[in-house]
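With one protein chain withheld, the remaining protein chains of the complex are depicted in position.
Naming follows writing order (A, B and C), and every chain is counted from residue 1.
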Amino acid sequence: MSKIKVGVLGATGNVGQRFIQSLENHPWFEISALAASERSAGKPYAEVADWKLGMEIPESVADIEVVTTDPKKIDADVVFSALPSDLALTAEPAFAREGFVVASNASAFRMEKDIPLSIPEVNPEHLGLIDIQKKNRKWDGCIITNPNCSAIMMAVTLKPLLQFGLESINIATMQAISGAGYSGVYAMSIYDNIVPYISEEEEKIQTETLKIFGDFDGSEIKDANFKVSASCHRVPVIDGHTEAIWATMKSNPTPEEVREAFLKFDPGLSHLPTEPKHPIIVRDEQDRPQPRLDRDMGKGMSVSVGRIREGIRYVALGHNTVRGAAGASVLNVELLKEKGYL
Amino acid sequence: MSKIKVGVLGATGNVGQRFIQSLENHPWFEISALAASERSAGKPYAEVADWKLGMEIPESVADIEVVTTDPKKIDADVVFSALPSDLALTAEPAFAREGFVVASNASAFRMEKDIPLSIPEVNPEHLGLIDIQKKNRKWDGCIITNPNCSAIMMAVTLKPLLQFGLESINIATMQAISGAGYSGVYAMSIYDNIVPYISEEEEKIQTETLKIFGDFDGSEIKDANFKVSASCHRVPVIDGHTEAIWATMKSNPTPEEVREAFLKFDPGLSHLPTEPKHPIIVRDEQDRPQPRLDRDMGKGMSVSVGRIREGIRYVALGHNTVRGAAGASVLNVELLKEKGYL
Amino acid sequence: MSKIKVGVLGATGNVGQRFIQSLENHPWFEISALAASERSAGKPYAEVADWKLGMEIPESVADIEVVTTDPKKIDADVVFSALPSDLALTAEPAFAREGFVVASNASAFRMEKDIPLSIPEVNPEHLGLIDIQKKNRKWDGCIITNPNCSAIMMAVTLKPLLQFGLESINIATMQAISGAGYSGVYAMSIYDNIVPYISEEEEKIQTETLKIFGDFDGSEIKDANFKVSASCHRVPVIDGHTEAIWATMKSNPTPEEVREAFLKFDPGLSHLPTEPKHPIIVRDEQDRPQPRLDRDMGKGMSVSVGRIREGIRYVALGHNTVRGAAGASVLNVELLKEKGYL
Partner (left out) sequence: MSKIKVGVLGATGNVGQRFIQSLENHPWFEISALAASERSAGKPYAEVADWKLGMEIPESVADIEVVTTDPKKIDADVVFSALPSDLALTAEPAFAREGFVVASNASAFRMEKDIPLSIPEVNPEHLGLIDIQKKNRKWDGCIITNPNCSAIMMAVTLKPLLQFGLESINIATMQAISGAGYSGVYAMSIYDNIVPYISEEEEKIQTETLKIFGDFDGSEIKDANFKVSASCHRVPVIDGHTEAIWATMKSNPTPEEVREAFLKFDPGLSHLPTEPKHPIIVRDEQDRPQPRLDRDMGKGMSVSVGRIREGIRYVALGHNTVRGAAGASVLNVELLKEKGYL
């Protein structure tokens, strides 16, 4: 079987580079096109990328000639979008119209009624929105989005807690600087410091989580009805978002019951290439998870949890630009393929 | 009026150095003795202190000959204790027995029934315990303690919220490395990292807060009856603890009402030398308070708050080794003096 | 005596804020005007400054209405320039023409033949250029510049070594992020990292040092004839440049002789308000100087040296935005005033 051709939009940025890393040696997909701004177009990727991951640029992409973000210039079935939201707003529909599957990390379309906000381990049934979307919009292709990075980590850990009857969530995030993009945070702003504010992040966590856990009745998503209250903080960590979570639940489980629920969590996706062996890793040490030690678990796709205490309180951690961005989109497309959408 | 002579126990450590800084040029107190371990005794302070604050050792203490932690070797009315708790357990009563006022930053005696856990802006009436303590224990002197650093910051901000009927508190702390003492955290542990655990910190915040806000009926303290649930994290910040706080209150105030309460807060202590002009500073910028920018406000004695949102959620910040340790003890003794206890 | 009125150009930036800090409560000078870009003009300084020093904005400047960089809008005798070099190129002569003394931290005019590159402790005789400059350029005012921050620290320490016959210098700098301005370095670029390159920095150190130590024969400066070879590195430190220096000298002094020369160094400027008690502080501990501990010595105006070893090798350190920028300019103007130039 030949591989499915995929393109990356916004290929030179932080998340774009993570897409390339996630797709290197992928058993189902191969990168056939890399798109970036006018300025980079026409040049080999290695020349324009300003590559910032601590590894060499994969040889398979180094010589690819970068193109502009134009459906006509891209020979692929799928495009992964690492575009900023303002550009995504016009570019992503243009691609969907032309028949591409657009797997987007941008926030532009996440809250649209007919567009799935998908996490394969959490709400695979939401893929049903795609048929509705295509019909509604008369698109040959479609858009599928992944949630905000902080929302993803939390959602993966809340899924096995649904059985206990979620009532309300308080979440304090400690978010890595890479989440703001390569040039998003000045060193003078964050060194020996914490910035207790990330633009629109709390709103995203609060609203996206309710859609993620919303009920899909075959025609639309009805928002989940628990409450989420978020407080977001930028911290001097390169990669890996840490989350202190309080989950109030109807059946009032013990910490041990919550731990068991995390351990037993098995979304049955082990046949997807990017799905880690353990989507949730339970750390029993009293001082884990920690971003530098745990962010790369499961090739960056596992969410690690620990310190499960009365409350219920616990700490969750995941790699924000892998599990929370590029890897999340890739996993979404793997699920799409498995379900026959491409 | 000549100044009151004060000694510092544990003078060479992190908090000991902050005591010296807080007491330099103090209008009421002068340092007459510095105590440390056997190893340092007999030598000038400047020689043994391994001074680590970004200023020269004050000349007034540089040549003081360090003594051991022995009441007989110290000519003073007050001793400030920066001892580790295990040493405090025997040393502090020995000093109190000999007639010293012991102002302690250690946790050893904080939860004792007859020993005040004092924050002048919050529970000055708790000083009444001192007479009971002296009678109970037949001490000429006494012990007064200040709470855990994280508990202090929060308590100062909760005081003006009492009027709204506190019901429950969730607090996620992001604590500076200096809080663990100079040698308390390895660089390899915390660089590009967060450690979501600080030994006994959550318990201290949870139990001390209830004593701090306890009702003193003239004979004993009855614990406050709201709930506190803490999640503590060490972050790569040198000084300054940041706290994300959720406060559920009976009368359900708006963020604006909470802001007003913070702004109006005036404990009436402006005649105490260490009391800052504003014990609570309200920051209206959307991204404040921040440790590097706000920890030194009010010479390190102000607690800064910001991001007051529905919930009620807000962010509080204070200097952990000044407001949360040395400065807290000094302020306690200023209050003692003003109230005639020395 | 009433104070001399001074303005600050580029008042909202990193170095502009340091100028305000250096000038607060200055016994000779008072700030009468603050200039910044069009965007800020007409508004109170506190509103537009985005103040980033860990202290409150001085009350004396908070309400000053910011003006544009226009000599007609500024009522002052002196302007301190924290302008970027491209703006300095036209603005500074405009002010000098109108009769202002312009004390500039910009590099635009440093290497001009008739403009002093001045460090009061090193080359006070170079002020003689000012008369030549005024005559040449038919200016009522004048421009005086201070060298590059890294060059200043080194030059202060080389001055007492001149007696040994300097032949060649190798210098490896480890420079703080504040040196690039508030937005000059992205957190993702420097966290857990070193960047072994700072644009034009090595060239400045190499050429400016020779002018600083040049011989002024009453009409022009003849460059010093030793060699300087620099290697510059950005490191994750907020303030304070550290320099590893090798100085080869004709008379081949011992480390002890070099130490003596540093200790005896007295430029006789103690009557200038900003001049620290010790322009050079010798640290005998084996692990000093260190930026976090030593950068604020002498209110940020002392250069600390240590680790004087065979070679001769030693380590020098100073505060880059105080001794290396704002404070350097202020000290220059203090010297000008003392010498009767204003």
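Structure notes:
Just so it is clear, a residue touches a chain if its C-beta (ideal position, glycine included) is under 8 Å from a C-beta of that chain, and two chains touch if they have at least 3 such contacts.
Worth saying up front: this structure is predicted, and the values here are computed from it rather than measured.
Among C:36, C:293 or C:335, the one in contact with the hidden chain is C:293.
Contact with the undisplayed chain is limited, among B:71, B:196, B:236 or B:318, to B:236. Note on the undisplayed chain: of the listed residues B:3, B:39 or B:52, the one touching it is B:52.
In the complete assembly, the contact with the undisplayed chain comes from A:295, out of A:126, A:295 or A:323. Here the missing chain is touched by one residue of C:115, C:235, C:258 or C:280, and it is C:235. Within the entire complex, the positions of subunit B that touch the omitted partner chain are 14, 52, 177-178, 182-192, 236, 238. By the touch criterion stated above, the residues of subunit C touching the omitted chain are 170, 172, 174, 191-197, 202, 229, 231, 233, 235-238, 242, 244, 246, 286-293, 306-307, 309-311, 313, 315. Against the chain not shown here, subunit A presents residues 52-56, 191-192, 238, 292-297.
Keep in mind that, in the parts below, only the chains that are shown with their structure count from here on.
Annotation: the subunit A:subunit B pair of sequence copies touches via predominantly the same residues, more than half of the used numbers being shared. In the CA-based superposition of subunit A onto subunit C, the rotation angle is 180 degrees, rounded to steps of 5.
Here B is the chain whose Cα centre lies closest to the centre of all protein Cα atoms. Inter-chain centre distance (subunit B to subunit C, centres taken as mean C-alpha positions): 40 Å.
Averaging C-alpha coordinates per chain places the centre of subunit A 48 Å away from that of subunit C.
Distance from the subunit A centre to the subunit B centre is 42 Å, each centre being the mean of its Cα atoms.
Residues of subunit C in contact with at least two other chains: 52, 191-192, 238.
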